[in-house]
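Before any comments, here is the structure.
The complex appears here minus one protein chain, its other protein chains still in place.
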């Protein structure tokens, strides 16, 4: 397993975790209304990250296309999460940006 | 494909659709706070229904256990959705109950 | 739900079914070796079709990108299945082509 593959896989799994933690935390916030887009994008991003991790580990012939999509979803989720001051949102934004970069680094290899 | 298999598969797919429509509609409601549990259970239920539909069609050796779990999740989601007057919640509750029954009918066959 | 949305969603679900049936049937064939690529692509295609159906029904903001990917996977799976004379492969190839077309028709709408 080469270094960029391992880093990208780990970034996808870390991002899945951060997005799902943020999703759960957003659903428990007092002002859920203002977190609605964050909840929606957290699910989108967790789901594509989990899908990408499965695809990478099964040696999918479509890994470049899947990681391109994953990077785009991560960036959109990071943009939304970054708007909110909650610690779970800030951590999620960071995990999303790191994952988007790792996906792009692997694709361009 | 026997009748109970076909009915159960269709019920899982219909329930996945109804839960995801309800999830999207709940996120757009004015009072998102009171829909938080509904949003959470809609995702849980859509995900297990999609998982069950995949498992049924690939002839999974674990189909009985998966459908047992699916029926339980559907019942919990139906209970939550039934509390809300929104049409999307009422429709979702109905699809969930139908799916729970179809799963149980298939298992007991 | 407009007509092209409904047709695309149904095509994704039909394709998921056909791919999983073909996957199961290929694993039971006498000459599994020559079915290896078919097994691999059936799983790829069933998984992206299930993912797309979930994304469509939850009103994902990434539906165009997801359906673009889905159409590409369907075409590759159709090409592989079409090489084999088994009825399950021929039916799968047909479901894949139909799904690729429905995805493209919906995107271009």
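Order of writing sets the labels: A, B and C. Residues in every chain begin at 1.
Note that contacts are C-beta pairs under 8 Å (C-beta built on N, C-alpha and C of every residue); 3 or more make two chains touch, one makes a residue touch a chain.
As the structure is a computational prediction, the values presented were derived from the model and not from experiment.
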item	value
Residue of B:46, B:66 or B:81 in touch with the missing chain, whole complex considered	B:66
Subunit B residues that touch the omitted chain in the full complex	40-41, 43-44, 47-48, 51, 54-55, 58, 60-62, 65-66, 69, 72-73, 76
Interface residues of subunit C (partner: the chain not displayed)	27-28, 30-33, 35-36, 39-40, 43
Chain not shown, touching residues in subunit A	9, 13, 16-17, 20-21, 23-24, 46-47, 50, 53-54, 57-59
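To be clear about the criterion, only the chains that are shown with their structure count from here on.
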item	value
Whole-Å gap separating subunit B and subunit C, where each centre is the average of the chain's CA atoms	23
Touching two or more other chains - residues of subunit C	47, 54, 58
